[in-house]
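Below: one structure in structure tokens.
Only one protein chain is missing from this complex, and each of the others stays in its spot.
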Amino acid sequence: MAKAEQSGGQRSVVTTMLLLPTTLWFLLLLVLPLIVILVFSVGERGPAGGYQPAFTLDQYANLPARLKAFTNTLTLAPLGTILCLLFAYPLAYFLGVRASARAKPLLLALVVVPFWTSFLIRTYAWIFILGGRGIPALLAQFGLDDVRLINTPFAVLVGIVYGYLPLMVFPIYVSLEKLDKRLLEASADLGASPLRSFLQVTLPMSLPGIVTGCLLVFILLMGEYLIPAILGGGKVFFVGNALVDLFLQSRNWPFGSAVAMALVVIMLLAVTAYLYFASRGRRRADVSVI
Amino acid sequence: MSTIDRKTFMKLLWRHRKTGSLSRRDFIGLTGLGTASVVLAANMPGLLASRRVHAAELGDRVVLATWPNYHDPQNFETFAELTGVSSQVNVFGSNEEMLAKLQAGGSGWDVFVPTNYTITTYVELDLIEPLDLSKLPNFVPSAYDPRFTEPGTVNGTVYAVPKNWGTTGYVVNSAKVTDNPTTWKAFWDLTMGPASGRTMVHDYQLTTIGNALKYFGYSFNSVDPKELADAEELLLKAKPHLFAINSDYQPSMRSGDAWMSMCWTGDGSQLHRDMPEMVYVLGREGGEIWSDFYAIPKGAEHPEAAYALIDYLLDPEVNAREVMAHGYPSADSRTNDLLPKEMLNDPIMYPAAELLDPLEFGAASTLTDPLRAEILARFKAA
Partner (left out) sequence: MRVYAAVIYVFLYGPIALIVLFSFNAGRHASDFSCCSASWYGRAFGNPFMMEALVNSLIIALCTAVLATLMGTMAALALQRVRGVLRLLFDALTYTAIIIPGIVIGIATLVALVTVFDAVNPLLAVAWPPSLGAAPRLRLGTGTVIAAHTLFTMALVIVIVRTRIQDMDRSLIEASSDLYAPPMRTFFQITLPQIFPAVMSGFLLSFTFSFDDFVIAFFVAGADTTLPIYVFSSIRRGVTPEINAIASVVLAVSLTLLFVAQALQSRRRRYQSP
């Protein structure tokens, strides 16, 4: 008995030691910065910019001045996520269900490789493709004059799909790979059409992958700065761009802090709601498989 | 090598550059300009040659914060050959951006290029180093037009030495926009009309708001809330018609994506040099005249290299090559003596007096005015 207690005490010391560095990191680099941002968001802009202590809710009251940035983000981020899903799913399906065992590792690796080329440069390459001398010039050959692609929401969406497609393919592939192919066979044997088999067997089985992939892409898109900055020409504006402007140009730290807080709150709400519905949906999906 | 030799050389260079369709790179290779500049520099009395000996004290790097298309890249390579100091060139889109970076601390710059109206603010915020003129022998104040040197001196202390001056107008691709606009009113009306989707404005409160104010005939520097409200309304109305909001407009103008853009003198010169259909216009209502300076930020990590780079760039020979590359007018008479006549009579660089007269220098208050900053941010986020 005494021995067990001793080892229990020892265990909790070990546990504490193991958790210590992580806790320290969370406190210093997550909790503290969020508190500072919160404090700044109720302050005032200094006479030459920066921060000046105060207690006011003016910054929050001023949030509607960035309404467009928020609505832009809240439409383009989900839209981009869905587009990524639509483009990624067939590929993930091909890799997980159809591809031959020999080709699979190579094909998979080829999805990951773009991730090791600078995201910035990959995005930048689209300036040439979408710019006046790229696709529009090509279309002009076929009589489609004056097509404008660069600096439009379309260009930003192309950049999003291009940049985040691999991130979506992977989780879906992983969940499809676990799919027991005999289930599909059984479904076909029972006379289900391929579409029905897909809807009732494959899709529900891949749902966890879809949920993870969408979550990953959505989180990254909500804070996106680079793609709109490079392919949006300063015209397609995300909250991220508004934040960079407020901190690195108009030097309005308090208002920037308020915008950042608003984004954090929206993220927490959106992701929590998403996970809630996703888990409910999954439970229902599980039932339908049985 | 005598002065006349150099002058003829420069003239030759200019003629070739104007007539030939060679790219700069081919041209440098063909004429041996790279070698020539080293030879020229090596023949110059004193300083640069002796620098080499002190190279060890300079370190091996210097970081410069400047504006787009603002230097002859060859000059930095020559500077590296002469001193062993490599230059890292960082480019910014607005004075606000430079200020924000310095205010946040740890910019890492050794030399930066502030515009006339910002210097007093940098001094007030203690972000700029007073200059030790003994380390800048190439800066001879009497050689400069005082209009363009004075803003560098605050309360009797010299904080910045002049780089060049210029104007802010707009560039029009006359092959695409055939209306021959001459005013800011025309600029905005064309933007919201025939040039819709093809116009660019700067990502810079001073010029973008200033030139919107000019539409109504207000002062370029206005901080009056009512006048600014008018300007904001115009900007918001024009926004759907813009191609982009960006201070680096040359690539888009060259590719034909944009037909019209707010434009600084030198970009006008460079575009016109390569594509004669590019026309530089100064709005008849006025607008901005400005001068840019070299300065050293507080706490620069490589101050000796910073002085060496500034002094090198102020050397009339080097500066003449800079001017030929960037196409902005210099306020240094020694530099101008080396430039070909055509350049000194160039209407883009030296606009007619009746166009220059209504222009205003930027006012310090515009830099720190919270409303102007917010209006630009709102315009971009709209």
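A few comments on the model shown:
So that you can tell them apart, the chains are marked A and B in the order they are listed, and the count of residues begins at 1 in each.
Assume a residue touches a chain if its C-beta (ideal position, glycine included) is under 8 Å from a C-beta of that chain, and two chains touch if they have at least 3 such contacts.
All figures in this text were calculated on a predicted structure; none of them were measured in a lab.
By the touch definition given at the top, chain A reaches the unshown chain through residues 11-12, 14-16, 18-19, 21-23, 25-26, 28-34, 36-37, 40, 51, 87, 90-91, 93-95, 98-99, 105-107, 109-122, 124-126, 128-129, 133, 162, 165-166, 219-220, 222-223, 225-226, 230, 240, 243-244, 247, 253, 256-257, 260, 263-264, 267-268, 271.
Even with one chain removed from view, chain B keeps its contact list with that chain: residues 23-25, 60-61, 63, 68-69, 86, 88-93, 104-108, 248, 250-251, 254-255, 301.
Here is the rule we use: only the chains that are shown with their structure count from here on.
Centre-to-centre spacing of chain A and chain B amounts to 40 Å, using the average Cα coordinate of each chain.
On the chain B side of its complex with chain A, the touching residues are 94, 96-97, 99-101, 103-104, 121, 124-125, 197, 203, 205, 239, 242-246, 252, 255-257, 368, 370, 373-374, 376-378, 380-382.
Those residues of chain A that touch chain B in the complex are listed here as 45, 47-50, 65-66, 68-69, 131-133, 148, 150-151, 233-235, 237, 241-242, 245-252.
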